Every structure is written in C-alpha cells, then in structure tokens.
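Complex shown without one protein chain; remaining protein chains in place.
And now, subunit A:
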Amino acid sequence: MPGRAAGMCGMIALEKRPQPSRLWALATPLLAVLLTMIAGGLLFALLGKDPFAAIRTIFWDPLFDPQFSGYSRPQLLVKAGPLILIAIGLSFGFRAGVWNIGAEGQYIVGALSGAAVGLALYPYDGWIVFPAMVLAGLAGGIAWAMIPAILRAYFKTNEILVSLLLVYVAENLLASMAVGPLRNPEGGGFPGSRNLAQWSGSANPELIAGTGMHWGVVAAFIAVIAAYVLLARHMFGFHVRLAGQAPRAAGFAGVDPARLIILCLGISGGLAGLAGLFEVTGPAGQIGIDFNVGYGFTAIIVAFLGRLNPIGILLAGLLMALTYIGGELASFMLDIPMAAIQAFQGMLLFFLLAVDLLVNFRIRIKRREIAP
C-alpha cells in the first residue's frame, strides 16, 4: 500500500553520478552559505530580531560599514590567519585519510614552546629571539603531533582519539605553565606570562599599520601557495591524493603508509604550532590559562568548507572569520544571544555536509506506473 501511494505522486531517488560533479563541487559551498542565511534568518526572526538586519550585520557591516569596516577588515585577516594556517596543514592528512582532530593541542604546545624559548632569553632582545621562537613553535607543534603519528604508524592506534585526547592534556599543560614556570614574575601572583607582544624581542606586530597583517598572516598565505604547488606538482601531493582515493593502488605505487602518516601529522602539527606561536606573540600577547579559543577545531570546519583545496581554504577561512566578527557585532548591536550566533555558525557546516550529497549523487524524480 505505501508503495502504491508513493507511486502515485512520483518518488525521489538518489542516483550515483559516474563522476563527482565539478559544477556542484564549486556550487555547494555557496549553496550552503545561502541556506545558512535563510535558516539563520528564520532563527533570528523567531527570536524577535529583524532577520535582514542580522544577516546584514554579520556579512556586510564588518566589510563595508563606514563606522566599523576600517577596523574590522584588518581584523578579518587576524582572525582568518590561524584558521587558514591550521586548515592547510590538516588538509593533507584529510585527503590521505589521516585524521588529525587535535590541532588545538598542537597549537597550544607550539605557543608554549615558542613562548618558553622567548621567556628564557628575556630581557635580551636581539633579532635572533623571534626566529628562535618561531622554530621552537614549529618544533613544539610537530612533537605533539608525533605522538598520535608514531602510535598510528607503528602500533595501529586510532589517531582520531589520540590526537583529540591530547588536546585536553595540552590544555592542562597550558594551565600549569600559566600559573607556574611561564608566569610573569612581576605579575603580582596573577596567572599569565609576560606580555610577549609588548617586548620588542618577541613581538609579532602588524607589519604595515592598519592592515592586520602580522607574520602569522604572511605564513598563512605562504602555506596556501606552498600547498597548492605541492598538491599540483609534487610527488608527495600525488601520493597524498592517491592514498585517499585508492589506498590499495597507493600501496602498489610504492607509497609507504607509515611515512605518509608521519608526514601528514607532522605538517599539520607544525603549522598548528606556528599558528599558536604567531598568536601568542601577536594578537593574544601572552600565555594565559584560556589562551586557546578553539582555532584548532574551527580549522577542521574551514578545511572541509574549503573542500580541502588550498584556495578554497583561503576563502573559507575568510568567510569563517567574517561570521565571527560579524557575529560579535550582531550580538551587541542587535542584542542577539551568543548561543544563537554559534548555532548560526554551526549551521554552515551542517548545510555544507547536507548539500555535499549533490556532488556525488543526482536527484531523480521517478514516475512509477500504477498497476491497474
């Protein structure tokens, strides 16, 4: 009986495409943004807020409002920089089927390692201090990522769980460093390190005033270009893609799985560590108990929103930053609860995953003849 009812009004069926659709691969992120705006607008309307004003405040005002844009446009880069840098690193592993969920922890350990080197040299402020901190940040991030990498490569543990749980370890390490060895001895017993942004040796300031460009943003742009070249032109990029698409073929092509795991986690850990270091010496300024604000997790969304493609990640990072900055603006200008803003941001990933279906499937409306 139900079959007959369906037959009468036609049936929606999914049909696998022979090839993933290139058109839909490009269109789905835009469609997801559009759907987020509609559903988010409904949410805001239900809360009694003007949905058009809310969407405008989130997407338009940070970029073009004369009162805010002068400040928030550069801030877009400040917020997007670490997201892009981390997401680029994650994209290699995600392509190859190596799931680093713990970039947040690598970000923290990178910041801690870099800050520790800088603070050990304090008050010496020669030019060598900042580069030494950058190297330490890179090394710290890589080292933290090597734990899940080696466990996965040689002991077959699940890198998703190991990398994720190490985030909580890193958070506790951060807390104990902020009230312990890295605490500012002149801070009156309060937690938190010296302000690294205010000490010339370690500062990572805006390189050109009023642009938001600091070394971390520069590093993010370099990472985008390097990733693009690596994936398009280099053997490593080919191996990464092959391992993700056809693991058996990758084996025949001579890809060493252990080496690939270690490289992918090393790259993502290193870039996350760098992001942490540039953040702690610049926008954040100091190691504090709550230094990490979730860039490592948000970067996972950015990586997928950008379709694991370097240019896509660049744009996705900027879009994500826009929803943060615009969301803050909407929160206090229009009195929208922060929880609603966060739900709005969450919808973006939700819709992206939902419409992603269209890349690999097409929707067919089948008509079925009704048996006489």
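The rule we apply is simple: contacts are C-beta pairs under 8 Å (C-beta built on N, C-alpha and C of every residue); 3 or more make two chains touch, one makes a residue touch a chain; residues count from 1.
Keep in mind that, in the parts below, contacts and distances are computed from a predicted model.
Novice: Determine which name in "Electron transfer flavoprotein subunit beta/FixA family protein", "Lipoprotein", "PqqA peptide cyclase" or "Protocatechuate 3,4-dioxygenase subunit alpha" the UniProt entry assigns to the undisplayed chain of the complex.
Specialist: Matching "Electron transfer flavoprotein subunit beta/FixA family protein", "Lipoprotein", "PqqA peptide cyclase" or "Protocatechuate 3,4-dioxygenase subunit alpha" to the record, the invisible chain is "Lipoprotein".
Novice: One chain isn't shown here. Among A:99, A:291, A:304 or A:351, which residue touches it?
Specialist: Candidates A:99, A:291, A:304 or A:351; residue touching the omitted chain: A:291.
Novice: Consider the whole complex, including the chain that is not shown, and state which of A:191, A:273 or A:310 touches that chain.
Specialist: Candidates A:191, A:273 or A:310; residue touching the omitted chain: A:191.
Novice: Applying the definition given at the start, please give the residues of subunit A touching the unseen chain.
Specialist: 67-68, 70-72, 75, 78-79, 172, 175-176, 179-180, 183, 188-192, 195, 200, 203, 205-210, 279, 283-286, 288-291, 293, 325, 328-329, 331-333, 335, 337-339
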